[in-house]
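Only one protein chain is missing; all other protein chains are in place.
Just so it is clear, A and B label the chains in written order, and each chain counts residues from 1 on its own.
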Amino acid sequence: MEDRQEALIRSILRTYDDSAFRGIHHLGQCSLPSYREVVEIVKDLYELTYPGYGRHQKLSENNALYHVGHLVDDLIVRLNEQIRRAMLSTMDCSQSFAVGHSNDMAMSFLEKVPKVRELMASDVQAAFDGDPAAKNTSEIVFCYPGVTAVTLFRFAHEMHRLGVPMIPRMITEYAHSKTGIDIHPGATIGRRFFIDHGTGVVIGETTEIGNDVKIYQGVTLGALSFARDETTGDLVRGTKRHPTLEDHVVIYANATILGGNTRIGHHAVVGSSAWITRSVAPHTTVTIENPRLRYRDGSPIEERQIDWQI
Amino acid sequence: MEDRQEALIRSILRTYDDSAFRGIHHLGQCSLPSYREVVEIVKDLYELTYPGYGRHQKLSENNALYHVGHLVDDLIVRLNEQIRRAMLSTMDCSQSFAVGHSNDMAMSFLEKVPKVRELMASDVQAAFDGDPAAKNTSEIVFCYPGVTAVTLFRFAHEMHRLGVPMIPRMITEYAHSKTGIDIHPGATIGRRFFIDHGTGVVIGETTEIGNDVKIYQGVTLGALSFARDETTGDLVRGTKRHPTLEDHVVIYANATILGGNTRIGHHAVVGSSAWITRSVAPHTTVTIENPRLRYRDGSPIEERQIDWQI
Partner (left out) sequence: MEDRQEALIRSILRTYDDSAFRGIHHLGQCSLPSYREVVEIVKDLYELTYPGYGRHQKLSENNALYHVGHLVDDLIVRLNEQIRRAMLSTMDCSQSFAVGHSNDMAMSFLEKVPKVRELMASDVQAAFDGDPAAKNTSEIVFCYPGVTAVTLFRFAHEMHRLGVPMIPRMITEYAHSKTGIDIHPGATIGRRFFIDHGTGVVIGETTEIGNDVKIYQGVTLGALSFARDETTGDLVRGTKRHPTLEDHVVIYANATILGGNTRIGHHAVVGSSAWITRSVAPHTTVTIENPRLRYRDGSPIEERQIDWQI
């Protein structure tokens, strides 16, 4: 039995040496960023963004300075460490370059908190204005997964713009895991953005979304196909592959909009379950035709429906 | 550096004062309900509902009294506190009114535990009867996200009926986050209800579901459009916007059923990916036509398929 256990341990260890397994272990180098620590950082950013909604429930004008001062002081150190690790493990840069830049990146990032709060206040108001089931804004901050996903996206996007590698994706993937809403940090999204229900929403890396846009669960803003390098056959990374939504667009549940040249004009409405790979003019409403449905015996269903409908 | 940090802290604090940010912070007032505490309460409700499946693994007839007694005693106090906070922060009521009612609401809510257990026993049996992959009822209690989502919905619905604000939505949103199934506490759902897989399911606030209904992943029971007040232009809240499913209805994966006047008759079956905005008569099976598909060179695909099919 001991022999079997020892053989098992050795067989696992052997795979840590093997170059065929490269990329799924990380030994004897500087540490990778910690997903857990990134999650803890995100929770503290949430405390800063929605004071009174989180751990600290007795906040007032009198003690808010201590609360914010402590969180910021702590976050600078912890962000600094994670950013440094992310730089050293993914970029071809020296230890001194990473140390020199990570603290400034952490600080520059935190300086975006007021901007993110301002955007989220606009998003929360848009949710209240757009959903007849919403009773008040507190309910929206607490209970709308779109608020969680978009708050974390807005932070990740600011970090992405500062050039921080890897951590922005960890942040949006944490949001995806909590909400089912997958927004790439590279997307650009305007003010008063509202996602309702949200499970299954995918917003790709090069998507552009204007102001006052509303989307529902299951909407994909995706790529139509991927370009490959003509010489190497490798995927070309970084081109515009995902659609553009202009201001005041509404996309209903489970609609799919694909392609980097696909542009949904301002004030257009895309109906539930529509599948769009071409641009839509402003002020247009696009819905699917009532699909032809089959009754069990093969006859069309329409008449029976009408007869019976109350 | 210290100056920069201090300026950062001050810039965040300034946004806590600004009326433009109202609704996303809560300072110097009575505390909001705590989402974390609501989650802990939900976990204890789960212990009461599925004894032997949770933390406490050595339950028997001899010690169950201590277990239940302790949980109930503790839950009354904690529910009381959260209900009081929810009332004070969302309703226009006095401290004494809230204190006077919250304890009774907590008790009245817990008195629904036997009813919820009885409904869930019927749901678990329906899951076993309806899914050929299920091996036994223990597997269903442990591993079926529909059981989690519907248990939490049933508790949230009872609390909603008692008039408790906000907390019912926190409970169903916690279920949504765990399972991808989003059921509004206002929906009404009968006995022996079964959701399989469940990710992406949305059941709106005014949905009515009869007995012995089965639905699959990605099903939306949603609104067709929202009525607006003719004078103010604001959304009208509270009207019947979502469909009605009569007894013994089956809705297969990713079907969408929209509208407050849409009624799916008893024993009707709605096929996978169907899109329905009109009522369906009882005993009717509605499926989408095989969509016309395109082969790469533009020719219809049918013949090749048939030739090749084994």
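The working rule: a contact is a pair of C-beta atoms (placed from the backbone, for glycine too) under 8 Å apart; a residue touches a chain by one contact, two chains touch by 3 or more.
Remember, predicted model here, so these are calculated numbers, not experimental data.
Colleague: Can you tell me which of A:Q95, A:T188 or A:T277 touches the chain that was removed from the display?
Modeller: A:T277
Colleague: Of B:R161, B:K178, B:R191 or B:K240, which sits in contact with the chain we cannot see?
Modeller: B:K178
Colleague: I need the residue numbers on subunit B that touch the omitted chain, in ascending order.
Modeller: 48-53, 55, 57-62, 64-65, 68-69, 72-73, 76, 107, 110-111, 113-114, 117-118, 120-121, 124-125, 128-133, 135-145, 178-180, 197, 199-200, 217-218, 253-254, 272-273, 288, 290-296, 301, 304-305, 307-310
Colleague: State which residues belonging to subunit A touch the missing partner chain.
Modeller: Output for subunit A: 4-5, 8-9, 11-17, 20-29, 31-36, 89-90, 165-166, 169-170, 172-173, 176-177, 180, 182, 184, 186, 199-200, 202, 204-205, 218, 220, 222-223, 226, 235-239, 241, 254, 256, 258, 261, 263, 265, 274-282, 284-289.
Operating definition for what follows: only the chains that are shown with their structure count from here on.
Colleague: Calculate how many whole Å lie between the centre of subunit A and the centre of subunit B, each centre taken as the average of the chain's C-alpha atoms.
Modeller: Their C-alpha centroids are separated by 23 Å.
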